[in-house]
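The other protein chains are all here in position, but one chain of the complex has been omitted.
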Amino acid sequence: MVAKAFKGIFPYLVTPLTEAGRLKEQPLADLVEHLIRKGVHGLTPLGSTGEAPYLDRETKRRMVEVTVQAAAERVPVVAGICSMSTPGAMQEAAETEKLGVDGILAVMPSYFPLNDRQVVAHFRAVARAVACPVTLYTNPKFQTWDFSVDALRELAEEPNIQYLKDASGNVGKLMSIVTTLGDRIKLFSDTSSVPLFVFLIGGVGWMSGPACVIPEQSIALYETARQGRWEEAAALQKKQWPLNVAFQRYSLSACVKAGLEMQGFPVGSPMPPQKQLDPEGRRALEKILRDVGALPS
Amino acid sequence: MVAKAFKGIFPYLVTPLTEAGRLKEQPLADLVEHLIRKGVHGLTPLGSTGEAPYLDRETKRRMVEVTVQAAAERVPVVAGICSMSTPGAMQEAAETEKLGVDGILAVMPSYFPLNDRQVVAHFRAVARAVACPVTLYTNPKFQTWDFSVDALRELAEEPNIQYLKDASGNVGKLMSIVTTLGDRIKLFSDTSSVPLFVFLIGGVGWMSGPACVIPEQSIALYETARQGRWEEAAALQKKQWPLNVAFQRYSLSACVKAGLEMQGFPVGSPMPPQKQLDPEGRRALEKILRDVGALPS
Amino acid sequence: MVAKAFKGIFPYLVTPLTEAGRLKEQPLADLVEHLIRKGVHGLTPLGSTGEAPYLDRETKRRMVEVTVQAAAERVPVVAGICSMSTPGAMQEAAETEKLGVDGILAVMPSYFPLNDRQVVAHFRAVARAVACPVTLYTNPKFQTWDFSVDALRELAEEPNIQYLKDASGNVGKLMSIVTTLGDRIKLFSDTSSVPLFVFLIGGVGWMSGPACVIPEQSIALYETARQGRWEEAAALQKKQWPLNVAFQRYSLSACVKAGLEMQGFPVGSPMPPQKQLDPEGRRALEKILRDVGALPS
Partner (left out) sequence: MVAKAFKGIFPYLVTPLTEAGRLKEQPLADLVEHLIRKGVHGLTPLGSTGEAPYLDRETKRRMVEVTVQAAAERVPVVAGICSMSTPGAMQEAAETEKLGVDGILAVMPSYFPLNDRQVVAHFRAVARAVACPVTLYTNPKFQTWDFSVDALRELAEEPNIQYLKDASGNVGKLMSIVTTLGDRIKLFSDTSSVPLFVFLIGGVGWMSGPACVIPEQSIALYETARQGRWEEAAALQKKQWPLNVAFQRYSLSACVKAGLEMQGFPVGSPMPPQKQLDPEGRRALEKILRDVGALPS
């Protein structure tokens, strides 16, 4: 446990898997070591880049344990939970906290649509199941619900709900959130949003799948913004943007895993029915990684 | 195991749950007994009315075991499987088959979008993991994928993929399916479609959540259609329609569970974050159940 | 003017256009003559197949005049109006009525979203601007509004709002409309719905773009259904279905115009930015037209 506010670059760790779907523990530990040495400010196992919705409980448990152990309290670990039912999410949150994480990222995949009252009740119950800080997560593209600003206002009253990661890519909504909630909830940018903008309106960091393959570039963007050199940060953001475009087009986990394999980390393929990157995608990704300096050119 | 073709009314069983989320086994056995005595032609535990995406593995296992035991081979049991990952779905299918079911209903909740190739690979793998007949399921409202007609054509080549339940409510697509695939795949109507129409274009039955509360009325519609008395069937369909409208508006599991409670089956509430029927919804439902003769007036 | 209830097959007339976008009057008159001789029960110029949203006022006026004159009171003419503003729609309706039509088809293209109150006020104003029967039209795919059942209930109180053509393809909604409104509003099937089903639940006819190229087949389906030979009607519906699929895939006006050209009516191409049928689409269409007997094989 690392007791302080979360900020900066938190790579969404991929979940290294064998063909049979088993966790590859050593590649995970190596990746954690590598990212910490590169200077990341925290680690987020079991986000959507980490394929959390597709993994069974035991794989998720080991994923967190190995990450916590390898991080060795050098940086905070904020681990995802991912359950459709409220009782399941409460139990998963409580069990995850006991594994020694510094915070929970609360993801709720869904089936039937949910209204505000149901959404608030779910995340409030999850928050009360743990003592550690909770980061709310939403990605309306892949869910049948979303946070309204009103729902967030209610949830921000829970003392340990402290962060929000909104993956909608809807900056108008982010503006509404910061102007309504001020600093009662801290924003993390996500992969599909534009971190440059999130930093400019007060965001504290960036939880990002691509940061696994471009940790230094991600840190540079964050630091430049933090120092108020905004035009320079905009130039960095533009330079990195083609990577984002590729990652969105070719599927996130597949791209991050393929990029890490190119960098020498044998993290394997995504769990089916997710697909592996095809040859055309690999070539496009390789070129982009060279262009941003993430592979030797 | 009951070895013959599935046809007729297959109620989607609710999953009776205590407040703590445990399976209430006796109410389930009683409901099964009741429905068989009313004349239903089969039973489908663990569909979406059965809240399958929200249940843990052990609850799902017991749900199937109790249903199979209570049905006692009088009617076929087609049990749902519900896993986002292909390896998980294969394992769940194989384990479910061993519990003595007559068929599998293959549901795939989802997170990231999937293309045809991924969808075909998933369901083909599931079909090959079992020997029993497989019913494909799709509900594009709650998923990030759907079957194309081309994907169905490929899947229909698997010998044990024999049925399709398409909950899109899109009859144009059903027309395209029957005109393209003929009888290589048999159609079951679902709750949100119009069974009258599905029967008219050759559908073999109706898997339906509401059939738990209106088994006789559902059977009457099916039999009238089967005997070619189409105008009469249309009149029955119209009479039952307000029930469908209410069930769609107020959430399916909540309505079926509330209706069964009114009929004396203590099946409890849906698993949160799903919501219970509110008082206004209960009143509306009660009136409709009286109107269709499912509650004494 | 032909004063009686509308029923049966009403082809949506294409608008024959020169390359410069001028109305080709003789081909239109010839098409009208041809369709009446084939036995259609009415004619609908200026529906969406007629490219109404793309035409200027003068072209629309001539389109109606030529149709009315060529029809010569042998069958009713129900002409579309198509204006985004309420004052514009009222004026267009009144002017169209003066051209001697038997009814108005009220189409409302849209830009900003509209709520029920706005939708009701618009169509009520249009209905009150004329004395003739009004057919309401909705196609939610191409609009930013749709009729709720409540809005239709209010509108059905206007004495001359007598018909509805719902192009949503959503038969569940059609069921809700007929069970709520009974015969206070009469249903016409549209191209993308399944007329077989609309007839079975009480629909009075079929307004259809494809009926321009398959008038006899459309009439046969209608008559078979009207005589209660439902399985036979279902077989006809299935036989015709590939035509519908092609028309949806390749764009409606382009297909109907290309099909008519193949049948010897020089109706030209759709108005840009709509596209002409490409060679692959032409070949697919030609084959389908031969298969249903609409071209010599």
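We call the chains A, B and C, going by the order they appear; numbering starts again at 1 in every chain.
FYI, a residue touches a chain if its C-beta (ideal position, glycine included) is under 8 Å from a C-beta of that chain, and two chains touch if they have at least 3 such contacts.
Computed from a prediction, not measured in an experiment: that's the story for all the values here.
*Asks:* In the complete complex, the chain left out here touches which of the visible ones?
*Replies:* Touched by the chain not displayed, across the whole complex: A, C.
*Asks:* Using the touch definition from the top, which of A:L200, A:M262 or A:L295 touches the missing chain?
*Replies:* Per the contact definition at the top, the residue touching the missing chain is A:L200.
*Asks:* Out of C:N160, C:T180 or C:Q274, which residue would touch the omitted chain in the full complex?
*Replies:* C:Q274
*Asks:* Decide which residue listed in C:L114, C:L181, C:M262 or C:L295 touches the omitted chain of the complex.
*Replies:* C:L114
*Asks:* Which residue, A:A94, A:A125, A:V171 or A:L295, contacts the hidden chain when the whole complex is considered?
*Replies:* Checking the options A:A94, A:A125, A:V171 or A:L295, the one contacting the hidden chain is A:V171.
*Asks:* Considering the entire assembly, which residues of chain A contact the chain that has been omitted?
*Replies:* Looking at chain A, the ones touching the missing chain are residues 169-172, 175-176, 178-179, 192-194, 196-197, 200-202, 228, 230-231, 234, 237-238, 241-242, 244-245, 248.
*Asks:* Can you list where chain C touches the absent chain?
*Replies:* 20-21, 48, 53-56, 84-88, 108-112, 114-115, 117-119, 121-122, 125, 141-142, 144, 251-253, 271-275
Note that in this section only the chains that are shown with their structure count from here on.
*Asks:* Chain contact topology under the given definition, line, ring, star, complete or other?
*Replies:* Contact map by chain: line.
*Asks:* Which chain lies the greatest distance away from chain C when centres are computed from Cα atoms alone?
*Replies:* Farthest from chain C by mean C-alpha position: A.
*Asks:* Quick check: superposing chain A onto chain C on C-alpha atoms, how many degrees is the rotation, to the nearest 5?
*Replies:* When the C-alpha atoms are superposed, chain A turns by 180 degrees onto chain C.
*Asks:* Report the chain ID whose CA centroid sits closest to the centroid of the full protein CA set.
*Replies:* The most central chain, going by mean C-alpha position, is B.
*Asks:* How many angstrom between the C-alpha centroids of chain B and chain A?
*Replies:* Spacing between the chain centres: roughly 36 Å.
*Asks:* Give, as an integer number of Å, the spacing between the C-alpha centres of chain C and chain A.
*Replies:* Whole-Å distance between the two chain centres: 51.
*Asks:* By residue number and range, which residues of chain A touch two or more other chains?
*Replies:* If we look for residues of chain A contacting two or more partner chains, we find none.
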